[in-house]
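The structure that follows is given in the form of structure tokens.
In this view, the complex is presented without one of its protein chains, the others remaining in place.
Right, chain A next:
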């Protein structure tokens, strides 16, 4: 019953807010329309959040069938899908709360909450699907909702949204092929029947089926080399939407991957594929994951836009999840699944902080900002906590999941994948420092002298997410408990967690001790600091300039081309990225061939009737051949 509410609520929210938009159109009364939309969204998403947590009691029991054209759409809640449902509900609520003030009522985004509801509905539908047909249908619904969500606002966003659609439709078609392939081989859409049938199949059929379902999941998860749709699509969306999409939407691909690998097709099938000594399915996936980690993180280094930089990281962090889950070890899977949660928390925190800056300055261009720490300290702290989490530095939560993944990779004998994970972390540190430096540190440009901190409506979600990032870092056991339950429900070994980290039999990690020792170290340093003389704060123009005098007229800042040395090293790769070239070549090829195909449509009635005659002949021949 509660499970069905998870689908009904966002759908009802979508219809209500759509009706409200029709009654109070944004074009005539922007403010009134905005207020109505906000009230509906606030109530709707808060209720969804409550129901998502109540629905935990229905895991494995609450099934729901909806008849559709003689077929049944089956929905149900599993341990794995509940984890994602809870995350979707949680982050949707926080995003909406942030947007209440973060989104200006200027009528630029009249359908913001409407598409947010529909997107949430699509995602929850995918997560709750209990058979493959439902999964495919909800997958398509979700893709279209993502498109509608993306194509709001200015012209660039519309074009980027169309780019997303190309990839999404491709993914959908491959998934459809996979669906049909499985159906013709098994004769059922039900996962349990599929699982049973697959355990008797040979490796060939399993590999084809796996490919057909995993490739769409990797496209959705923006794995290398099918990631190119993501940066422009997310970076051009409204920042609240970017946060929402980067935090959870891309991760539905990770859900699909985990589900098909461990639940949908069954472990027996997976073991069969990976039994080969020389080429194994998990290693192929791990190599994809390794590229997904390294290439996008180093691309992020050279971005000049805060949002674009973050969207590249959103791709890169997905690589850790893929590698962890594909490693098929207890620690790796735990790390990969935990990383989904951690990534959601800090990436939304970072994008909220960027949104706060954008709200006041009107730009996210990293070459134009600077020194805002004095003006927006809360946004600065939010970004600081977020980047510490993103870079995986203790004591924030990102470290714990990365630690699990590193350890799993090293102990399972994958040194170079582990190295890739470390390289990606280093790239992350470099680029996030550039992010925080160019926005908040360095010289404050004169034009931002009158800037104020954003209101409490935006400050509170930032502070709340900061607390989440830190506390789940100090007490990772709270989330790892859910992850361990998922592992058990999938028939895997449970990760041995303790409240403060990982229990001794699976390694040594106690985040609480790290936190306490760190605070102790800070305290002792503070005492040493106090032992010195009294300090005096001085202004930014009171600075070393080799004997020269500084004033307002002199830009004295280093932020353009921040990593010149790296740029020098990667010069060739940077200007001609191979994936982008491949994508452009494909686009040229498609538009070229379609030009030829267009010539079929001559507009001449005689040619068309000739086509019809030809088609009839072909059909008759085919049918006759069958007889």
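Here, contacts are C-beta pairs under 8 Å (C-beta built on N, C-alpha and C of every residue); 3 or more make two chains touch, one makes a residue touch a chain; residues count from 1.
Everything below uses one rule, namely that contacts and distances are computed from a predicted model.
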> The chain dropped from view, which UniProt name applies: "Rhodocoxin reductase ThcD", "Probable dual-specificity RNA methyltransferase RlmN", "ABC transporter permease subunit" or "Respiratory-chain NADH dehydrogenase, subunit 1"?
Replying inline: "Respiratory-chain NADH dehydrogenase, subunit 1"
>> From the list A:403, A:448 or A:475, pick the residue that touches the absent chain.
In response: A:403
> Touching the left-out chain: which of A:452, A:548, A:568 or A:599?
Replying inline: A:568
>> Can you tell me which of A:418, A:480 or A:495 touches the chain that was removed from the display?
In response: A:418
> Of A:1, A:23, A:531 or A:622, which one is in contact with the hidden chain?
Replying inline: A:531
> Which parts of chain A are in contact with the chain that was left out?
Replying inline: 371, 373-374, 380, 384, 388, 391-394, 399, 403, 406-407, 410-411, 413, 415-416, 418-419, 422-423, 426-427, 429-430, 433, 436-437, 440-444, 504, 507-510, 513-514, 517-518, 520-526, 528-529, 531-538, 540, 542-544, 546, 556-559, 562-566, 568-569
